[in-house]
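In this view, the complex is presented without one of its protein chains, the others remaining in place.
Then we have subunit A:
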Amino acid sequence: MTVLSRRAVLAVPLLLAGASEAAAADFAGALRAILKDRSPDEGAIAFDIPPLSENGNSVDLSVRVDSPMTTEDHVTAIHILAEKNPFPLVATFSLTPRAGRAEVATRIRLATSQKIVALAETNRGVVHRATRDVIVVLGACVETG
């Protein structure tokens, strides 16, 4: 019995390491699925997220993409990815020229301090990227909310 429980305790860090590796692989996979071999360009996105959050249960973010939003040239999708979240693809917003501006805001959960990526796809096949490093004091996986 004692041996078993010790084994169980020893297995915990391994499981946790496995989980974060899986999330990282998933993050890379999610990124690849969106990029489809295109290389993103930096800039064109104003990405607002607080660099430090006390509580990972609700973190405000806003994304504004510099785009004329005409039928010929507009943003079709904005993706938010969190590198170390159990589900790295946090949200996808689908836009049309009827949006007028490529601007969205929402509130997300963050498991831990990590890198947040915003990707914007345009109808012309261009992908814009913006990356922010955020520090989270209390992760969203600790408490419900």
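Here are a few things to note about the model shown:
Please note the rule applied: a contact is a pair of C-beta atoms (placed from the backbone, for glycine too) under 8 Å apart; a residue touches a chain by one contact, two chains touch by 3 or more; residues count from 1.
Just so we're on the same page, contacts and distances are computed from a predicted model.
Remark: of the listed names "Ferrichrome ABC transporter permease", "ATP synthase subunit a", "Extracellular solute-binding protein" or "Thiosulfate oxidation carrier complex protein SoxZ", the one matching the undisplayed chain in UniProt is "Thiosulfate oxidation carrier complex protein SoxZ".
When you scan A:31, A:45, A:108 or A:136 for touch with the missing chain, the hit is A:108.
Across the interface with the omitted chain, subunit A contributes residues 57-59, 62, 82, 85-87, 89-96, 98-101, 103-110, 141-142, 144-145.
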